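Removed: one protein chain of the complex. Kept in place: all other protein chains.
Here is subunit A:
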Amino acid sequence: MTILDVRGLSKRFGGLQALSDVTFSVPKGQIVGLIGPNGAGKTTFFSTLVGLIRPDSGSVTLDGTSLVGLKPHKVAALGMTKTFQNVALFAESSVLDNVLTAGLLRHDVETARAEALRCLDRVGLRSVAHKLAGNLSFPERARVELARALCTGPKVLLLDEVMAALNPVEMQEIMDLIRSLRDDGITLLVVEHHMRAIMTICDRIVVLNFGRLLADGTPEQVANDPQVVEAYLGRSMEARA
């Protein structure tokens, strides 16, 4: 069953064609990796999906509902949200309050608090719940982002480089978490630069290059696609990993 359907999505910023006729669909319960060189349009693509950026043309359908023209809060209410690559926490608020605020989408304050603690448990940050979000390390903040997105109760979760700057142990924890979220029935789109991680956890990989869909297939198919190898400066995927 298709949960997310993207048809002919295009976006131009002045002279830059950030997204060019991107079409693909995601079945429910998959982990889909989104890769591509820097500037390929991955973050723009995520922002367009959640409604932060309005596309010039094309459509996005979430679980049968068209998202065309909807604001991000409507998209979140329908069940899709994203984390921010540069980490956009409410820095002056506590970690708990950051996550709790997301829980208010579907719950009252007390239930949202319980839900937020549960989400913090899942990312392993319950012990810092009462610290100011701005005082955490970068990897911790990325995990708060994840917990906050999770607390909106999404069907589809877009993760923009949540593994950046993690050590191998932390990375393994996040990979396990992403898999457990998939097992809970959440569909995940993951942007990540760490190739080994993405090859390991993803059911499927989509490659963007200059805003265009370059390849779409299993990790093996994509890793052996000559076009993809060329996009990554001619080096083989094995060598990068």
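Criterion: a contact is a pair of C-beta atoms (placed from the backbone, for glycine too) under 8 Å apart; a residue touches a chain by one contact, two chains touch by 3 or more; residues count from 1.
Just so we're on the same page, contacts and distances are computed from a predicted model.
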Out of "Outer membrane lipoprotein-sorting protein", "CheR-type MCP methyltransferase", "Oxidoreductase" or "Branched-chain amino acid ABC transporter permease", the chain not pictured bears the UniProt name "Branched-chain amino acid ABC transporter permease"
Touch with the missing chain holds, among A:Phe24, A:Phe90, A:Phe210 or A:Tyr232, for A:Phe90
Using the touch definition up top, pick the residue from A:Val22, A:Ala40 or A:Ala76 that touches the left-out chain.
A:Ala76
Which of these touches the unseen chain: A:Ser20, A:Thr152, A:Thr187 or A:Asn209?
A:Thr152
If the missing chain were put back, which residues of subunit A would it touch?
50-52, 71-73, 76-77, 81-82, 84, 88-93, 97, 100-102, 104-105, 108-109, 112, 148-149, 151-152
